[in-house]
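What follows is chain A.
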Amino acid sequence: MEIRSSTWISKSFWVFQKDIKSELRTRYGLNALLMFAVVTLTAVSFAVGQFFSSPKLISSLFWIVVFFSSMSGLAQVFIKEEESKTVSLLKLVASNESIFLGKLFFNLILLFLLELIIVPLFLILLGVQIKNFGLFVFVVLLGTVGLVCATTIIAAIVAKAHVKGALFAVLSFPILLPLLITVIYGTNLAFEGSEFSQGWNELKVLISYCVVMGVGSFLLFDFVWRE
Partner candidate 1 sequence: MIWKIFTGFLLSGVIIAIFLLPAPQKELGDVSRIFFFHVPVAWVAVLAFFVAMVNSILFLRKNEIVYDIQALSAARLGSLFSILALVTGMIFAKNTWGSYWNWDPRETSVFILILIYGAYFALRSAVEIEERRASLSAVYAILAFLTVPFLVFVIPRVYQSLHPVESVIDTKLKFQLPLPYLLVFLCSILGFSLIFVWVHKLEILLCKFDKDAKKE
Partner candidate 2 sequence: MSSNFVVMIVSLIVWLGIFFYLLRLDKKIKDLKRR
């Protein structure tokens, strides 16, 4: 009897590695993400500059940039599979759960990379002060995880619908609204230097959003990739 040495977790890691390798070759996703973020930031900073330093506005702007960059760059994990017709091959090699987890981690890493580049740019160009850095890190981390948990399955839906572009944003926005509201409010608290205890409510909401969306999309992914 054959001993299965590859569990589904290692399979998902394999999918993740495959996506990273193909991404490093073309850099399509990262370019899409960075392009939007840098252009927006540059435009705003050039036009308004330091006058824009109200923390509320900057926290909204940050998440607007992250959201729309995701809309332009996160759907391609699944769309490129559909376009290059590698879907059936992928399904032969790995189970649906592994595919989903692998691509989710890929999107997560992509978005983290974007934020690593964007946050210093924000600090430099818009002159905002992050008074409670720990809270900021937690909010951004949890917000990113939540965003990716919710949008990965929507990316799969959009890929199956064979319609690119606006559909991804149209479908994601209502789903992401609770996350966006909480996370903008949370980063605003972090900018203004509130204590951890004040931001704890927001963190609770973010954690539960990540859990609910993560588990929900994990269970529903099967039905999207059924045929």
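Convention: a contact is a pair of C-beta atoms (placed from the backbone, for glycine too) under 8 Å apart; a residue touches a chain by one contact, two chains touch by 3 or more; residues count from 1.
The candidates were selected such that all candidates are chains of the complex that A comes from, given by their letters.
All figures in this text were calculated on a predicted structure; none of them were measured in a lab.
S.K.: Quickly now, which of 1 or 2 touches chain A in the complex? Give its number.
M.R.: 1
S.K.: Could you pull out which chain A residues touch candidate 1 in their complex?
M.R.: Counting only chain A, the residues touching candidate 1 are 150, 153-154, 157, 160-163, 167, 170-171, 173-175, 177-179, 181-182, 185, 201, 205, 208-209, 212-213, 216-217, 220, 223-224, 226-227.
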